[in-house]
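The structure that follows is given in the form of structure tokens.
Heads up, one of the protein chains got dropped from this complex, but the rest are sitting where they should.
Chain nomenclature is as follows: A, B and C, assigned in order of appearance, with residue numbering initiated at 1 for each chain independently.
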Amino acid sequence: MTREQRAQVIGQPLRVFAGLLALLLVTFGYAYLPGGPLKTEVALAVAAAKALLIATFFMQLRQAVWLVRLAALGGLVWACFLYIITFSDYLTR
Amino acid sequence: MTEVTLQEPWATAERQRVAVQFGMWLFLATETLFFGGLFLTYAVARFSHPAGFVAAAREAEAMFGTINTVVLLTSSLTMAIAERAVREALVPLARAMFAATLMLGVAFLVVKGFEYRSDIVKHLVPGPEFTLSQTGASQFWAFYWTATGVHACHMLIGLGVVTRMLLIPAADLPGRSTTAEGSALYWHLVDLIWVILYALIYLVGR
Amino acid sequence: MRPVEASTYAPRVDSIFWMLTAASGAVILLVGTLVLFFSIKYRRGTATPRGPVPDRLSREVEIGWTAATAFAFLFFFWFAAVAETTQFEIPRKAMEIHVVAKQWMWKLEHPNGTREINTLHVPVGVPVRLVMTSQDVIHSFFVPAFRTKQDVLPGRYVEAWFEASKPGTYHLFCTEYCGTDHSRMGGGIVVQSQSDFARWIDAQPQGDSLADQGAVLFRRMGCTGCHGGSSRIRAPSLAGVFGRQQPLEGGGFVTADESYLRDSILLPNKQVVAGYQPVMPSYQGVASEDDLIRLIAYLKSQKVVSPRPEVGP
């Protein structure tokens, strides 16, 4: 195993993993902070950040071709159609 | 770069890799919409009965949830290393990492089993002897059992996928890097879904 | 062939229907004659000259009919949907009929306590407000002659209204599939002149009104224990509560309409009034739909005795 192989195969994933653990600590800590405002929004934001980290590095979207990124984005965009228009019913009932 | 075994219609390894990534990500888009529909029931139930919903969420055991999140994040690490090792033809490291991912997956299910047992003992299953009476409580726990149950099924499929990677003979492993990439994408999705579930179930109303 | 127009709303719906029919007929005629004309003129073997269609012409024609169609459909949307919202605006002073749908029959109750099964007697020219709920699955209250249809959902009040304009008996159908006898769950709406209706309603057995039956239930179910005059437990006063803006615990306001009163009885701690604890027990399974109608009728009547002003928290 050469030096740059070690960096590429183990080094990079380890750095991402450290980032993920840090985010986990942040979100866990903030949830148990008594009286913190916007509890749910922060929890969701940090979860989205962790999801983004996993998707771009572990799932290699960073160096994927545009076609693959579009497929990844497609699911989210269509899910937004479902949420936004369904809540146009619930919010105005 | 070792010579990747080519499936039927593909002329070059590069095209095949893009095809497998594209096909896999389309499948992950369907999973996003699948769990998106499931989380819609969470959003609507929480919107309709905020007080009872959040109170019921406090009953969930955050310890089990956090342990499981750490377990799954580690399994994502080992899966990522395994997939990169296959592409670099480091077969012993790859197989060790696949085995580690398998162990972590089983560990996740074991921890989940303990959590389910304690939930059942505390009568948190919506039904005749459901303890919480606030409106929205049974909605939260209906979501809890459905979502974690469906996620556990996806975890079982993931264990099957990793076992399949382990069953490939060591000599052929370097040629199957696109299969390894597909399996890794699926595993990372299962972890990604859990990251969101963790925030929705365990961090609410603390 | 056309269904009879028996409500004030029916002619307006029919005018939109005939306008859309005319427009569709025109489009079908246009497409039909064009296809027929081209088929005859340009069928294989005829000598008519045929050059290539210049690109510039086809692009202008294309953009032309795209814009025309888009504009026409937007006009239809305005004319058919936006301009016609009377169905959603329920008149203030309307005769209130409580409808309870259950698997395979309709129970209809007049304010003065008269109960009817599968038929409803209404006077001509009086707007009628239907407050409907279901005891089991989703049904749908459909009177073709009035052009009104409204799904009836379990666990919630839905409202619809009509004003009959022609005496007669009209079909009532259930139009949301609800099981074995879905097609037998119909009935009739009997529209009478004002005098006939008055004579009919008086001839009905004189039970006491919904509000009076509600007062009896209010005591029997123990509501007076907290909401009554001599209660020590802190509970919001219910005198004249109907229609009032209630401040909610954790901010926000809600108008105390039938739906809020119903939710407060069945799911009490869903929207708790500001300054009070969620201690009220749920009456889910205790109060049936009929009881709820009577309790709410009682709360809406002005006969609720207000408790003496409470001592501080």
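Definition applied: a residue touches a chain if its C-beta (ideal position, glycine included) is under 8 Å from a C-beta of that chain, and two chains touch if they have at least 3 such contacts.
Throughout what follows, contacts and distances are computed from a predicted model.
Note on the omitted subunit: UniProt lists it as "Cytochrome c oxidase subunit 1", one of the names in "NADH-ubiquinone oxidoreductase chain D", "Sugar ABC transporter ATP-binding protein", "MoaD/ThiS family protein" or "Cytochrome c oxidase subunit 1". Counted over the whole complex, the shown chains touched by the missing one are A, B, C. Here the missing chain is touched by one residue of C:Thr8, C:Gln103 or C:Ser301, and it is C:Gln103.
Of the listed positions C:Thr8, C:Gln87 or C:Thr224, the one in contact with the omitted chain in the full complex is C:Gln87. Against the chain not shown here, chain B presents residues 7-9, 15, 18-19, 22-23, 26-27, 29-31, 33-38, 40-41, 44-45, 48-49, 52, 126-127, 135-136, 138-139, 141-143, 145-146, 149-150. Interface residues of chain A facing the missing partner chain: 67, 74-75, 78, 81-82, 85-86, 88-90, 92-93.
Within the complete assembly, residues 1-3, 12-13, 16-17, 20, 24, 27-28, 31-32, 34-35, 38-39, 42-45, 50-53, 58-59, 61-62, 65-66, 69-70, 73-74, 76-77, 80-82, 84-85, 87-88, 103, 136-138, 140, 142, 144-145, 147-151, 153-156, 158, 171, 173-184, 267, 270, 284 of chain C touch the chain that is not shown.
Here is the rule we go by: only the chains that are shown with their structure count from here on.
More C-beta pairs touch across the A-B interface than across any other pair of chains. The mean-CA centres of chain A and chain C are about 44 angstrom from one another, to the nearest whole unit.
Here chain A touches chain B in the complex through residues 1, 5, 8-10, 13-14, 16-17, 20-21, 24, 27-28, 31-32, 39-40, 43-44, 46-48, 50-51, 54-55, 57-60, 64-65, 67-68, 71-72, 74-76, 78-79, 82-83, 86-87, 90, going by the rule given at the top. Only residues 250, 267, 269-270, 272, 278, 282 of chain C touch chain B when the two sit together in their complex.
Those residues of chain B whose C-beta lies close enough to touch chain C in the complex are 49, 51-52, 133-136.
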